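With one protein chain held back, the other chains of the complex are shown just where they sit.
Labels for the chains are A, B and C, by order of writing; each one numbers its residues from 1.
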Amino acid sequence: MGLTAVLIRAAALRPRVLLVTMPGGTGVRLAAETELRSRDWPSAPTPAGADLMLVAGPDCSRLGPALDRLWQDMPRPCVRVRAVTADEVAPVLDAGRTRLGAPGGEPGEPDGSVGMNGHGSAEPESAGRPDGEPARAHREEQTEGEHDVRGVTGHEEGEHDHDGHPGHGHGDMEMPGGLAMAEPGEDRDGLTLDRLHVALGPFLADWPAGLTIRVVLQGDVIQRADLDEPAVGRPGDPFWSRPWIRAASGEPVGVGEAARLRAAAHLDSLGRLLSVAGWPAEAVTARRLRDDLLDGAPASAVLPRVERFARRVGRSRTLYWLTRGIGPLSAVDARAAGVTGPAVRAAGGDVPARYRQWLTDAVGDVRRMNATARLDPVAQESPRGRWDAERPPSAALATLLPRLLVGAELGAARLVVASLDPDPDELAVGRLEAAGG
Amino acid sequence: MAETGTWWALLVAPAMLLGFAAAALAADAALDARNAGRPITVSTVVRPFLAVPRAVLAQPRRLPASDRLLWRAGVITVPVAAVLSTLVIPFGDHVVADLSVGVVWFNAMEVLTWAGLWLAGWGPNAAFSLVGGYRFLAQGLAYELPLMFALISAATGAQSLRVTDIAGAQHGLWYAVWMPFAFVVYLAGVLAFSFLGPFAYPAGRDVAEGVLGETSGVDRLLLEAGRWLWLAAGAAMAVPLFLGGGAGPGLPPWAWSLVKTLLVLAALVWTLRRLPMVRADRYVELAWVVLLPLSVLQTLVPALTDLSL
Amino acid sequence: MTFELLLVLAAGLFSTGLFGALSQQSIVMIMMGVELMIGGVIVAAADFWYFLAPAAGSGQVVIVTAVVAMAVEMAMGFAVTTAIYRARQVDMTDMAEDLKG
Partner (left out) sequence: MDTTGMVLLWVLGVLALVGGVLVFTLNSMARVTFALLGSLVCVGGVVAVLRLPYLGVVIVLMMVMEMVIMAVFMIAYMMNPAGLMPMSMLHNKRGSLVVSGLVFAALVAGIFLVPWPDRTGARPRDTTFQVGMSLMGDQMLTMVTLGFVLLATMVGATVLATHRGRYDRFGDDLDQRPANDPADGGVGR
């Protein structure tokens, strides 16, 4: 017991945190990212690698099952905590760590309890998994197939294709493990590979919170992509568009404040893009700059750092080489879809054009941060385009996604989504307005 | 020139490899802390190792239709192959097993990670994990042939496949100096087979850590350890292949080996954060159309030199 | 005696591979059988070289040739399978019977 207790306490010194952002939880996410970075608690992109799950943001009943699946997929011992507001983040993290370090915890209950299943209460072996997959009795005899691959744990829901193909001479046979046959289909390379139905989102790491895109994969090429209705969080309070909403409702808002927030929003998007592009060091730089801007750091202090960052990333030949030609979107198509923001101004319209546009805009906005004029919500763009409560700029970006994803490989698809970075919080506003009006 | 085969060398070699890997991890943690604006203290470099108690405590997860046997086999293969590769790497005057085909042995052990990582991706029966496994194969097809030619260049220069012969053949003129391209390709290969930094493609964040994504507990510890052990093994092998082994003025051979290994390791760790992740769909073509022909040309340099001597 | 036992090992591998190559329907599985057969040949060649004629390099050259044969068989096998599969979505020898003259 003594050694176990020491090990438990040592392990709890640096928990790996699965940060799950609920729709409407952007502010809490930013606070959590800052807190985790300063504490040196690594963030885990999958539940398998995490031992503390931090749910950031308001409750959302529709995403409850997905959240529970994440929790189920974490290796015990683990702790689940929730922070509804940004101020709660630090105390909630402390509480989580304390519980993680307590020897011999109580049986796992969602939301704020320690799961220590090895210490007595095992999960019922025969129960089906929450996503409806039957339990498997003959585990050792199980073999596996590429086509029936389970959805990536929690971060996406896998869906077996249940209208299995009967044409292979096994029509009535019972499939091992209750898994359905895969269905082959035409594909890009003429190889008729099996189709795999995978949902990207709602809780993928470095992904717009709550956005779900259902894709059909053959190999790792996306054959079809459908956008799910976004899950609605707290109604109508998108973090990155607040100044524009306030200005639209007649409140006086300074241009400087709006520029600061816009620069921070671009840096947030850049941080996400760089993380997806596999450049974690520069992603951290972007996020630090973002946090400094949101903290109200003076322009004179931030500007040189933002410029240096923009130079390093914008002029990186490697990053350009790796992303050029991905997600081509001409200005004409973008305008036709109703896009108004940086995405339409990015000449050339592939991923590097868009991140370079963000960098240019961010530097420009940091220069303008001391302006005192009053914000005109129509003339001045919000981070993702001209603010319009009925049709927020992110809606246009989101509708473009399925078209751009088809034919892309998985890695390229992630880059495309990150380079457009629609904000699901805005989508929620649009739908509420539409429903109300 | 080299002493071989004392029994304790069998224990010392893995321990030293572990030490180099730990040093690399600690250096990476320090750079991380500097980048994130945290103070760099002793605890900064120690904290990554808290993953060990965590891994020991974690209980196994149950996954539907996973292939435990193959998964476990793959996960174990990666660090074990890294340790086995060090058998032929001389350190100063000492080497565990001075095989006459040391270079090929190293290469074969490195290729074992292909099987290991593919199995690690296949085992859990999860989409992103499998994509990660396949990604390593794509990356392998790209980096392997240029890497082989880089190894062959060094072997051709020394006219021997024995690693100690190669180290001994560089009288004052390191192969890194007159075969710079082979040296660079070799270092890129080291990053690629340890799937770290720019070559973290099989474990990229865009596929939720790919091959690592579904692993937990000791499995994850072994795979993560495998990455850093391979980085250390690759750095240690670079010294006899391209940097003259333990030869150098003043200091004893083991000290020179230590210094050179740490320098190569430092350079590799520094590179990890300087470049974004290289996707195989771009790298394969570059490797076959540009790097491979250049590697062949590089091999011709020592071959023609041998002939003319 | 080791010499004969190793030859028995070679014969065992060869016969197992032969069984596979004869009994399997899938092209890929047949290739696996052929690989095993070549594996048997390699063992036999190494055995002959070691016990009968170590002074001549020919034994080793046979092994090199066998290894190359394996690679060629594999590459061509996959290419043909891909081509057939692309054309008519079969990977079974029985189904590809209409390819016969």
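To be clear about the criterion, contacts are C-beta pairs under 8 Å (C-beta built on N, C-alpha and C of every residue); 3 or more make two chains touch, one makes a residue touch a chain.
If you're wondering where the values come from, they're calculated on a predicted model, not measured in any experiment.
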Where the missing chain makes contact, among the chains that are shown: A, B, C
Selected from B:Val12, B:Ile40, B:Ala108 or B:Ala255 as touching the chain missing from the view: B:Ala108
Contacts of subunit A with the absent chain, listed as residue ranges: 141, 143-148, 165, 168, 170, 173, 175-177, 179, 181-182, 184, 188-191, 193-194, 221, 321, 324-326, 407-409, 412
Residues in subunit C touching the chain absent from view: 2-9, 11-20, 22-29, 31-33, 35-36, 39, 42-43, 46-47, 49-58, 60-61, 63-65, 67-68, 70-72, 74-76, 78-83, 85-86, 91-92, 94
Those residues of subunit B which, in the complete complex, touch the missing chain: 65, 67, 69-70, 73, 99-101, 104-105, 107-108, 111-112, 114-115, 118-119, 122, 134, 137, 140, 144, 161, 281-286, 289-290
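As a working rule, only the chains that are shown with their structure count from here on.
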Whole-Å separation of chain centres (CA-atom averages), subunit A against subunit B: 32
Separation of mean Cα positions, subunit C and subunit A [Å, integer]: 49
Residue numbers on subunit B that touch subunit A, as the complex places them: 31-33, 35-38, 44, 47, 50-51, 53-54, 56-68, 122, 125-131, 134, 198, 200-201, 204-209, 212-217, 220, 273-279, 281-282
Complex interface listing, subunit A residues touching subunit B: 4, 7-8, 10-11, 13-14, 16, 37-38, 40, 45-46, 48-49, 51, 73-77, 117-118, 123, 129, 133, 136, 139-140, 142-144, 146, 148-153, 155-156, 158, 177, 179, 196, 198, 204-206, 217, 220, 274-282, 284-285, 288, 316, 318-319, 321-322, 409-412, 414-415
